[in-house]
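Take a look at the following structure, please.
Note that this is a trimmed complex: some chains were dropped, and none of the rest were shifted.
Naming follows writing order (A and B), and every chain is counted from residue 1.
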Amino acid sequence: MSLSAAVSSNTLPFQSGSESYRAVEQPFYLPVGDEVSLFEAAHRERIPVLLKGPTGCGKTRFVEYMAWHLAQAAGAGKANAANAANAANAANAGYALTTVSCHEDLTATDLVGRYLLSADGTHWIDGPLTRAVKSGGICYLDEVVEARKDTIVVIHSLTDHRRLLPLEKKGELLKAHPDFFLVVSYNPGYQSTIKDLKHSTRQRFVSIEFDYPAQVLEQRIIAREAGVGDGIAEALALAGVQIRHLDQQNLLEGPSTRLLIYAGRLIAQGVSPRRACDVAIIQAMTDDALLAKGLRQVIQAIFP
Amino acid sequence: MSLSAAVSSNTLPFQSGSESYRAVEQPFYLPVGDEVSLFEAAHRERIPVLLKGPTGCGKTRFVEYMAWHLAQAAGAGKANAANAANAANAANAGYALTTVSCHEDLTATDLVGRYLLSADGTHWIDGPLTRAVKSGGICYLDEVVEARKDTIVVIHSLTDHRRLLPLEKKGELLKAHPDFFLVVSYNPGYQSTIKDLKHSTRQRFVSIEFDYPAQVLEQRIIAREAGVGDGIAEALALAGVQIRHLDQQNLLEGPSTRLLIYAGRLIAQGVSPRRACDVAIIQAMTDDALLAKGLRQVIQAIFP
């Protein structure tokens, strides 16, 4: 059972009331290259990792998989699986995953912490980065380049030999937990030049490039995640490949694996394949009638 | 009796003191295509839905209709209708509708919640999105592209396999109620390129395209909503079709069904048809004297 399925059931695979969560079963992830071994090597050296790649190609799922995988490798996973109900214990076991979706208004304060006013005066609340720095585990800053500059600079001293997080507002320097590991993602095709990562930031990471899975692999993913037969999965994977090829010529971003799965799920719900591809894939990619017509011809050739 | 009529009477079809409301009678909505079955399929899979289409073509009414329809289908509707006074019970029955009109100054805090200072210190107030995530039902973000980026990013983890809402300021991760369903709307003709939805956001939704209803259907809607005879309704529907055709040439946005209904209601109040079309349709569309003159010729040909 995948993490995805676990989350949509009523059981709680993550610790309630916490910003980090911990998979109780292996998240479904099919490696496309040497990304697992590269990540492991960087993790052993605690060199921060930057995941480069387009929208929806599986970067977030990969991080979830690695959080599970590293815990398994460390032996923590077995104890964890044997005693899944023991949440308090699991909370200390390492490799929790804290994800922060970065955006233009994310401030350093949101990451690091803030003072809150209560009846007894102000007291300090740790932010998600501070909690991860203290307790260890992976902190994943999704689309880091979207964040404001102060957010990005706050990780500088965490990502060199110092591994220190300054809590400026408290006047403290926090040394990172030995298991703390920082991962960020970045979509190079998507960013404008103004939103580029500063060189002084980029040179603090090793980069692992991601792309959409190869056609055969993507077919397997669609079949599994959408619950459709091999024929439909093969056709959808083919549609993905062909539209991405077209897109490169039209300077658009291709359909993600997620969209192909959406189409498959609608088909499984009884929507006709052509209509499912229309609403899940084509309309998500463009509002231009002419361009949509071209994409529809690709779909019609695949689902005659 | 339609929801519209219910709202303008003295009875309260929604739960007072709540941001979500629940129709007690079937909202008037005439389907124009397969939008109902597509919405049902996406809803069964909990795939978020994006409604694309011009101003006033019925997107908001459609969402209200689906909220009623899905509850009926689930059997909750009958119990609800039989016991309309039992508000506390109805509150737990699902398919409540929470609508947020997005705008440039809408922040993630407005959606998610904020700390308020009281005599006993600060306490947390859930925002409308958080309430919907907790209690289930449809959350409808109208004109989502108008919102600030942090508002849009806050829904990212809600719209993939995780279905999680991070309450950053509280340091909590909230798992969505199984009945929580997210719908957003978007007017592609209206947006500028700067205000386009990011691909990483768009690829999280299936899209259902809307357009003005076909002429015969729109005539039925006008007749019913404005309370005018078939002759007037037919003439107004014709005016809608003809002016929208003109508008495409002049790059304007056509008159919505709502404006045609406004004209009908003024006629029903004794205003002459030409004058009613002038103040309800033409003057709402343009301030340019020459353009208005051209539109008036269309009206004069229809109401000779």
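Just so we're on the same page, a contact is a pair of C-beta atoms (placed from the backbone, for glycine too) under 8 Å apart; a residue touches a chain by one contact, two chains touch by 3 or more.
It should be emphasised that the depicted structure is a prediction, and the values quoted were computed from it without experimental measurement.
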item: Overall number of sequence copies in the complex as this file defines it, 2 displayed; value: 6
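Criterion: only the chains that are shown with their structure count from here on.
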item: Inter-copy rotation, chain A to chain B, in degrees (Cα atoms; steps of 5); value: 60
item: Chain A-chain B separation of Cα centroids, rounded to whole Å; value: 32
item: Touching residues on chain A, where the partner in the complex is chain B; value: 3-4, 7-8, 10, 12, 14, 16-21, 55-56, 60-61, 99-106, 110, 114, 116-120, 125-128, 131, 142-143, 146, 187, 190, 253, 255-256, 258-259, 262, 265-266, 268-271, 275, 279-280, 283-285, 287
item: Contacting residues of chain B [partner chain A, same complex]; value: 34, 37-38, 41-42, 44-47, 50, 52, 107-108, 115, 117, 119-122, 148-150, 152-154, 156-157, 160-164, 166, 168-169, 171-173, 175, 178, 188, 198-200, 202-209
